[in-house]
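Handing you this structure, nothing more for now.
Here the complex is missing a single protein chain, while all its other protein chains stay put.
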Amino acid sequence: MLKTELCGIKFQNPLILAAGVMGSTASSLNWILESGAGGVVTKSFSINPNKGYKNPTTVAVKGGIINAIGLSSPGVKKFKSELKLINKKNMNGDENIAIASIYGSNSDEFAYMVNEIESLVDMIELNVSCPHAMTGCGAAIGQDSDLTYEVVKASKKATSSNTPIIAKLTPNVTDLIQIAKSAEKAGADAITLINSVGPGMKIDINAGTPILSNKFGGMSGPAIKPIAIRCVYDAYTNCNIPIIGVGGISNYEDVVEFLYAGASAVQIGTSIMYEGIDIFSKIKDKLKFFMKENDFKSIDEMIGYANK
Amino acid sequence: MLKTELCGIKFQNPLILAAGVMGSTASSLNWILESGAGGVVTKSFSINPNKGYKNPTTVAVKGGIINAIGLSSPGVKKFKSELKLINKKNMNGDENIAIASIYGSNSDEFAYMVNEIESLVDMIELNVSCPHAMTGCGAAIGQDSDLTYEVVKASKKATSSNTPIIAKLTPNVTDLIQIAKSAEKAGADAITLINSVGPGMKIDINAGTPILSNKFGGMSGPAIKPIAIRCVYDAYTNCNIPIIGVGGISNYEDVVEFLYAGASAVQIGTSIMYEGIDIFSKIKDKLKFFMKENDFKSIDEMIGYANK
Amino acid sequence: MNKIINNYEILEIKKIISETDTIKTFIFNWEMKEGRIPIPGQFVMVWNFLGKNDEKPMSISIIDRENSKIGITVKKIGDFTEKLHNLSVGDKLGIRGPYGNGFNIENIENKKILAIGGGVGMAPIACFTSYIGQKSNIDVVCASITKDELLFSEKLEDNSANIFTCTDDGTCGFEGYATHRTIDLLKSKSYDMAVVCGPELMMKGIFELLEDREIPAQYSMERYMKCAMGICGQCCVDNTGWRICVEGPVFSNKDLKKIEEFGKYHRNASGEKELY
Partner (left out) sequence: MNKIINNYEILEIKKIISETDTIKTFIFNWEMKEGRIPIPGQFVMVWNFLGKNDEKPMSISIIDRENSKIGITVKKIGDFTEKLHNLSVGDKLGIRGPYGNGFNIENIENKKILAIGGGVGMAPIACFTSYIGQKSNIDVVCASITKDELLFSEKLEDNSANIFTCTDDGTCGFEGYATHRTIDLLKSKSYDMAVVCGPELMMKGIFELLEDREIPAQYSMERYMKCAMGICGQCCVDNTGWRICVEGPVFSNKDLKKIEEFGKYHRNASGEKELY
């Protein structure tokens, strides 16, 4: 009853690991899949190895954390060997869905990356939304509707195998819908909403300085959920491609809220820190119970329920 | 030791009541002043009476609330009689600072309002930042740097008495600094950062619908503090006019954090709900203690401390 | 954060009692746990999400801790309350609360208490009377325009309170206003304290009576409400600035004296004053 389909890809359940959270190795991704996620998104990676920012790279705030890890990755060449190790099925024999998150600073880089990895994963998520990425990357693209259009277009064009392309967008813009429509027009098969919020900063008053070495970073966790819900709701009303909801999910009620707002599936990141790896299996059980209680036969019936 | 000056206006202390919170009557404003605030900002008002949105207009979320009160006010004519009743001094004989928050949908309306009220208050704050205002008002202006420029310019031009004009800005834009610079160039004497965040939405999964009658509203409270701190920090680096910091302040540590980020004074809103009216006097005592412990002789010495 | 801000619970209407032609009581299951155990005089915000998507304050009229139930008693006077009256058992409403201070019920045992309720103002008064029960000796002045509108008089009689009904038109009990009935009672009886709820002009009249006789009293007020959390400032009163939703709705006679607008005016949704 939790099964759901997104851009022709069949998920065992609508719970997906969010990009950048325990997503740097096949080992941790497989652990998450084994623990009950319907799919996983990798840490965002690009052509070259990148150490990311110096520590401190994360700091706890009320209702979540701020991070500026800085998109660390060993680069596409080495990361491909990780992708190959992601299990295609879990121990029960159910299909696992692997989504690669990639970034770059222009359409050529995105196209190159798509080409390199499309055969290794089920879907590709374009990170044009990281709020603390290096110059020209992440939100620098996704805060501009023309650049978003170009990058999505180029990425779509680069696929030879129909691997669905998802654009992950940032809420930190004046007009999200304009950007979402750009992505849709450029051929995105789905959009993921939202990447981390703000950016935010925490100053330690005893140290007298911002805590993160990058000074600011993206906010995630329960506190950002209302923003994510608004984004999903608005995009559902204004766009025609499926939406993957993400931001602050920590229990089944949150998942239902995202589905009701218009998400076809959801991603979970920061709450793993609070709730542990078994958050996926816990939510699955309770979600099934909720669906039975409320006479829902499928996830589909719940999508956009609150927009009616 | 808490005394501070902003645009030539002398405050007994840097703690100001934020706009829209217990600011609809002279009575409540006087109560707040008596309880220890250095100044108060009124609820935003405009030319005509406005009922605001239908209930529900507020909903609690993790780390704060979302509100879409909808700028309800009795209109300038009636509100002027409230302004006249705001006490010029508190019971100790200390100067109270009254700041009127006004809104409108174009420069003419702002100019008209400034003219109407400037003789009654110490400062005027332009609300070009409410994220759930009626068409053409609030963030509709403050999300566009040209409109912001026009409105600030017209408001400045309308003052005959040198009443300082403060532009209150929204963080819900792609490029805050561009807008802040616009306001500065147009002659704003100070900027207030930030109005409520998002906007955000909460869907009640049992009701199956967004809770607020306006569906979305502005987020406020502790959860938004990191965004406010980042905005203040950035504006302090990029602008040359004083900054009033607001967003999520609930204790003296938060006040220090804002001062360190670059604020010359701060406003407190939502935390009144959690902490009560005596939040001002509580913070004052602890702030003094902190300053003594850390050898600060004046608020001035703390401003921008973390930007060094 | 010190205060718990209760969010909505979507609750089924478990029972509806038609009290009068225009007044109905709605009963809900209510988990009695910390931060949400109501006391008489507190209110809830009622969200009719299916109807007009509006939300208004209602006093808690029934607190049944034993069976984990609460009730509200609603008089049909406009759009919102009419839509509530159209609901049936099994329909759902959003309820958040309890809010406000409620009646001060400390040291109330073995006191001679005068409780005065006018119209649907009987809701918190009945709640108070049932709650205090036999612990004190309570005389209840139960006032309404006409017999059909008398609220809770029978129920409270069962509760061992002494009921003194009065109707403007004399169709039941004393003919005349609650003030007159009270003057009458005060001639023969003495009281340690009083609790009062009803139309503000009625309360104003009672206030003057009781002040003259130096009887300490508590009054439950109504003002237009938006947040009910003490943030929006909509419900603040002149000249104290107090919030009816936090510092109120119940005020002692001492405090009420400082509320200069009492009996004179209140503010509507836009904050404009409306005279009584």
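Of note:
In this document, chain identifiers A, B and C correspond to the written order of the chains, with residue numbering beginning at 1 in each.
Following the convention adopted for this analysis, a residue touches a chain if its C-beta (ideal position, glycine included) is under 8 Å from a C-beta of that chain, and two chains touch if they have at least 3 such contacts.
Just so it is clear, the structure is predicted and the values come from calculations on it, not from any experiment.
Put simply, the missing chain touches A once the whole complex is considered. Across the entire complex, the residue among A:Asn90, A:Thr159 or A:Thr209 in touch with the chain not shown is A:Thr209.
Touching the missing chain, out of A:Leu2, A:Met134 or A:Met273, is residue A:Met273.
Checked against the hidden chain, the listed residues A:Pro14, A:Gly39 or A:Pro74 yield one contact partner: A:Pro74. From the options A:Ser24, A:Ser145 or A:Asn195, the residue with contact to the unseen chain in the full assembly is A:Ser24. Even with one chain removed from view, subunit A keeps its contact list with that chain: residues 20-32, 43, 49-52, 54-60, 65, 67, 69, 72-75, 78-79, 204, 206-207, 209, 211, 213, 222, 250, 269-270, 272-276.
The rule is simple: only the chains that are shown with their structure count from here on.
Compare each chain's C-alpha centroid with the centroid of every protein C-alpha atom shown, and the nearest one belongs to B. Highest C-beta contact pair count among chain pairs: B-C.
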